[in-house]
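All protein chains of the complex are present and in place, except for one that has been dropped.
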Amino acid sequence: MKELIQKAASLLETNVVQVVIGYGKGSADRTRAIFSTTAADCEQLIFDSRCIQNLAVYLTKAEIKKMGKPAIVAPLPVLRSILQLAAENQITDDSLVVLGVSPESELIEFESLAAIETYLATKQIAIEEKYQTTIKAIKAMPVSERFAYWVKELEPCFKCYACRAACPLCYCTRCTVENNQPQWISVASHSLGNLEWHIMRAMHLAGRCTDCEACYNACPMGIPIYLLTKSMLQDVSENFGTYGPSLHRDNTLSSFNPDDKESFIR
Amino acid sequence: MSKIGVFICHCGENISATVDVVRVAEAAGKLEGVEFSTDYKYMCSDPGQTLIKQMIKEKGLTGVIVAACSPRMHEPTFRKACSSAGLNPYMCEMSNLREHCSWVHDKSEATTQKAIDLVRTLVGKVKYNKPLYSIKVPVTKTALVIGGGIAGIQSSLDIANAGHQVVLVEKDPSIGGHMSQLSETFPTLDCSQCILTPRMVEVAQHPNIKLLTYAELEKLEGFIGNFKATIRKKAKSIDEDLCTGCGTCITKCPTKKIPSEFNTGLGKRTAIYVPFPQAVPNKPVIDKENCLYYKNGKCKICEKVCPTGAIRFDQEDELVELEVGAVVVATGFDVMEPSKFSEYGYGKYKDVITGLQFERLASASGPTLGEIRRPSDGKIPEKIVFVACAGSRDPSKGKPYCSKICCMYTAKHAMLYQHKVHHGESTIFYMDIRSAGKNYEEFVRRAIVEDDVKYIRGRVSKVYEENGKLIVKGVDTLLNAKPVEIQADMVVLATAAVANSGAEELAQKMHISYDAYNFFSEAHPKLKPVETNTAGIFLAGACQAPKDIPETVSQASGAAAKVAILFSQDELSREPVVAVVNRSAPPLYSTCVGCFMCATACPYQAIGEELITNRKGEVIKRVAKVNPGLCQGCGTCVAFCRSKSIDIDGYSNEQMYSEVMALLND
Partner (left out) sequence: MNEFEPKIVAFVCNWCTYAGADLTGTSRIKYAQNVKIIRFPCTGRIDFMLLLKSFGEGADGIIVSGCHPNDCHYTSGNFHARRRWIMFRGLLDMLGIDVRRIQYSWVSAAEGAKWADVVNTTVTAIRELGPYTDYAKVAGYLEKEANV
């Protein structure tokens, strides 16, 4: 990853950026996010298969924004999040430098956000077969059993909101769950509150989620909440054709097609 | 703490006959936040309203629920009453105990219980109502009138004579509409063109009327007082300023065999043409579909002969944007596509014609110069059969409604025929004679008694040709359903009046409602006959339902009066039901994170951005901002906002949430 380190260091030295968001060594065998502000710091940067955290989450954090213009180490899932954030007016071409990392661990430099979209066009989000099978199996359960399955799956959730904190698209400064006028969702980690929280989270990600799995990776209880967003991704593609982040296509739920088809409205 | 007053209306017996109103009032009185509750015979009556006002003052009410009829009926009444007693009108809500309860359920415990639930639901809402203040918007005092038939002409003249600007848009090359095609008019038999053309000329010359012919509405945006209309001026291929209307081009045009629309196909016209001699404006247009130059690239004779050099083959459609404060829709009607009458042989036999075609035959300016001659061989028919209700009142033809004008014009047709062909015989097959209207019944009697028109009550089953005659087979239901057969020389079908083919699309462009037959819907069948459900858009004439000339003119003047009333004010008060982006304490300033998906979702482009700056003028945050002038209050943005940063006054998150909670928690 010499190339990455060199590039990051030169960006800082030339003051093109003031901080580099990248991966560094964490405790035990894990990696963590590091924020390099000097060329020397960049020596700490690493990149390997353990680097699964979605760094795009930091782009919207006030604390990081304060540090100045960032460069960000961006493997595929991060690139997708960056594009979605751009589509949602959270970042612009001028607001960051993207240090793309290809699946072959090669550094890719992007001229613009549009160039990221061109690059991603060949790397469509695809729900892995094993998840498709799981989703199919769940949907095949009788409705009561399916409900019981999810109530049980969500039972361990104690509303730590790690899923929210890890998600690059959960950048609201006040989440609805913290809104108490009215109190939309019970704050207690109780079955109803858990259910409502996860439904709301999934709905808010409908048509936006880029399937990075950061929520699942962050969940201390290992709840497979990504099955909800994956299932919705399938729904988006089945019902509306296109999906995946785009700068020129309006978001799935804030747009419509007069010919949208459904079979349940009488 | 709320002090809510609940007023349960008996509506005479409309509510109290099925709902135990006393119990509803009692139950309401026990609800948290309710200070006072009562029931009364007629809440909307003067004493009823006085009771509300009195209680607001006496009890210091902070909210009022009137549980009565639909809020769509009386919400303004009760809000006004509250306002006059010093309570903000938007602190008053109505619970719909009549349309949604007493009228749809039988008297029972469950019905009373539902009424209690409905009242409790609205009490839940009103606790979170807040005072709102109407929004003032300016009024553009120019009216757009769409359609230049008699309805559009009348509306335009009335509005213009009231001192306001009018833009009259007509899709054809001339104004005049169907009325200009008519021969004489019932029940006076005065010549249609004689009474119409002076009006057409008045329109053209009126300083307050701008006439756009050969033009159509492309787009309508905005709202009452502030519409933005885009008009497509179709290319006429002539420079109207240079053209003097001399007509040389028309005389020299080599393409002469195009069926004339004005003469309903019974006459011919050229490719460069004015639809009829009295057209306004009397300047030709080139019909691109039939012009040799547009078809083959050769000819241009008109260009060579034009003395002023007014021909413009390269002219393109032009889009004109207009700011208007009100719209009158007067797009008229069409006659039913006669090919639907295979049993009557329309299209197969040349001498089976429609009523509108008969008008052209009877018209002095028509293809036969007013002589009744049949299309096949030009002979004067000795016997004519008129078929009333050809399509109308016929569910199998998809038109169960009565077209209203056919009884009268059929009587007129028969009468005109008898006047012109003294020895002729005319027979009318009819279902019922509908001649309600001033001097109408007398007119029909005259046809029967003085002009010997034979009326047969019954339907025609079939028309076919045999030995040069049209055999009309029908039945006389007044003679024990005796079969009747008439050997006629001509058959005239009183075809149903139907909505224009583009009516549905036009309604969608303007966001007005239309009925199952594509006639535009009035806002209230009795009390708002010229209004539509979209404020600022009015209806005139047969685009709303089939109607005759007197009725059309009355409605057109009615619509004009509504426009004049609207234009009598410099600004309008609008319901303050609009969306608002929240503000919060620093360092957030607003919980909006500026994703602007609300802006994509907004149907009115009412959401823009706002930069929140500090004292030094530095931008701290970029958030969404609703333009209350453009916002129409649909609330789509509200349901869409993930952080609940945008809310709508009148249907706020707190109100709706509380309403749901109150409904389900008894």
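The chains carry the letters A and B, assigned in the order they are written, with residues numbered from 1 in each.
Just so we're on the same page, a contact is a pair of C-beta atoms (placed from the backbone, for glycine too) under 8 Å apart; a residue touches a chain by one contact, two chains touch by 3 or more.
Predicted model only: the values in this text are computed from it and were never measured.
Among the residues A:Asp94, A:Glu129 or A:Glu262, only A:Glu262 touches the chain that is left out of the figure.
Note on the undisplayed chain: of the listed residues B:His10, B:Lys114, B:Lys234 or B:Lys283, the one touching it is B:Lys114. Note that of B:Val169, B:Leu572 or B:Ile648, the residue touching the chain absent from this view is B:Ile648.
Subunit B meets the missing chain through residues 70-73, 96, 98-101, 103-106, 108, 110-111, 113-114, 117-118, 121, 508, 511, 513, 515-516, 521, 533-534, 577, 601, 603-604, 632-636, 638-640, 648, 650-651, 653, 656-657, 659-661, 663-665. Within the entire complex, the positions of subunit A that touch the omitted partner chain are 135, 138-139, 141, 143-151, 176, 184, 190-192, 195-196, 199-200, 202-203, 206-207, 227-228, 231-232, 235-236, 239-240, 252-258, 260, 262, 264-266.
Heads up, the rule we're going with is that only the chains that are shown with their structure count from here on.
Each chain gets a centre from the mean of its Cα atoms; for subunit A and subunit B, those two points are 50 Å apart.
By the touch rule above, subunit B contacts subunit A in their complex via residues 584, 588, 591, 593-598, 600-601, 622, 640, 642-645, 653-654, 657-658.
Subunit A makes touch with subunit B in their complex at residues 60, 88-90, 171-176, 179, 181-182, 184, 204, 250-251, 253-255.
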